[in-house]
Every structure is written in C-alpha cells, then in structure tokens.
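All protein chains but one are shown in place.
After this line comes chain A, so read on.
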C-alpha cells in the first residue's frame, strides 16, 4: 500500500515503514538506544530526503522511548535523579551543538563531518564494548570464580558535590554525569540522533551504573532531548513529516515493548555484546561508504541549502 508523505513529497510503501519501525523499536527496547543511528541511514536508503529523515526520526524516537520508559518505570529501573542531571547537561549541550552545527554548515562539508563523527564514535564505542563484554563473558564462565567487581574508586569519586543515587546504588559527584550529558547533547545535535549509543556505554563505564538501570535512565533522558530537537526542526526547517512519523512509530512502539521483554530475559553481558556488534556493523557500513568509490559521483541539492 503506497502512502504519499506530505512533507517529504515522496510516495512509499506503508508496510515497509511499519516493518522498519518495528525492527528498530525492538532494538530500542532491548538496548535503551533510540535507534536513530540505525533508522536515519535506512530512511536515506528508501529515498526519504535526508533533512526530512533526520527531523522525523527525532519525533519517532520520542514515541518509542516513551513507550520503552513506561515499561522500565514499572520495573523500577529508571534512576530519575540521575536522569534529570544528565538531561540538564544534555539540553545545554544540545543548544551548544546547534550553534556549532550552524557554524560548520557555513563552512560547508558538514555532511562529511557528520559521517566521520559516526565512524569514529561508533567504532571506538563498539570496539571497547565488544572487548569488555567478551572478557566479562569469559570470566563468568570460569568455574567457582566470584563475580568480578567493576566498581573502582578513582578520580570520579574524589570530586565534590556528592549525591546519593539510590536506584543506581551510587554515591558520586554530580559533575561527571553533568559533563557526560553535556557532551552527549553536543554530539546528538551534530549527529542528529538521541545519543543513546554514546550515553549507554558512558553510564556503564564512566559512571559505573548497573546495566539494568542504565537502559531505562537513558530512555528517560532521550525523550526530552529528542522532543527538543523535533521542535527545533519543526519550527526552523519545516522538515518533520508527521505521516512518516506515525507510520514509523506505530511499528516502533510495538517493537519497543517486545524489545523490553527480550532485554529483561537476557544477561547483561550478552546484551552488551549484541549492541557492540550492531554498533560496529553500522560503523563498518559508513566507513565503506567513505572509502569505496560511490556508484553515483554526483548528488543534487536544493540551491541555498547546505
């Protein structure tokens, strides 16, 4: 069934969009990532104009994250206190990121920068997670070995302004989460994603939060960052396509519910290694696009646009 999208001005198959939304929704519920880093390239691939894809994707992430976070609320795996602090940093970072983005746009080559950002961040994060989770799985297989304690007492614990985060079982300074939120906010504004794939590992490895809490908390803050981005795109670029968003999110919200159930039944290490594999796969695809000669050297853009 073909549907004409009023803002994107293209006609696409409705079931294809529902399917894509569902697939990405499952991943979103399982890993606590918005799925934007996966969905946005997929939308380019089926012929949605990039500007519309990025803006609409933000709107769709709001829906799937909201659906996912409700499930996590019921399981009490959302650290509201931590989420709020991350969010504060995130919104400041997003505002800074938009300024930076517009500056780079005036220089040209912003597309290239976005792609390089993707390759570097996805590569580093995916690689680190992959190695770490492999080690964790190997250790847990050793018979009789006590479960490893990952919590080190380093420079993060020496900072002032300490706060107790009961849900996460942490007593740390508010500065590290604030900085993490800020950096993720900047990156998510530049890369046009919710930032879950950066946020989740940062929470696990930098802040030492338990994996189960990380997913819900990440979803919680993603809702607000992407809602902010949606409004920004809707009012400045007019590129949010609500029909496209509805089709994606119908599939997405259902997928997120299924994903949350699957995620709850899996071991943390397995969950992490799967996410790492996924991140590395997307990174590899983007890197190949940059390295191999494209089949069409030319691209068309509206005059005056970037």
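FYI, a contact is a pair of C-beta atoms (placed from the backbone, for glycine too) under 8 Å apart; a residue touches a chain by one contact, two chains touch by 3 or more; residues count from 1.
Keep this in mind: contacts and distances are computed from a predicted model.
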Options "Nucleoside-binding protein", "TIGR02186 family protein", "Autoinducer 2 import system permease protein LsrC" or "Electron transfer flavoprotein subunit beta": UniProt name of the undisplayed chain: "TIGR02186 family protein"
Given A:77, A:133, A:218 or A:257, the one touching the chain that is not displayed: A:257
From A:80, A:99, A:112 or A:206, residue that would touch the chain that is not displayed: A:112
Touching the absent chain when the full complex is considered, from A:137, A:246 or A:262: A:246
For chain A, the residues touching the chain missing from this view: 1-4, 6-7, 9-11, 47, 59-60, 62-68, 70-71, 74, 108-109, 111-112, 227, 230-231, 233-235, 238, 240, 242-243, 245-246, 249-250, 253-254, 256-257, 289-294, 296-305
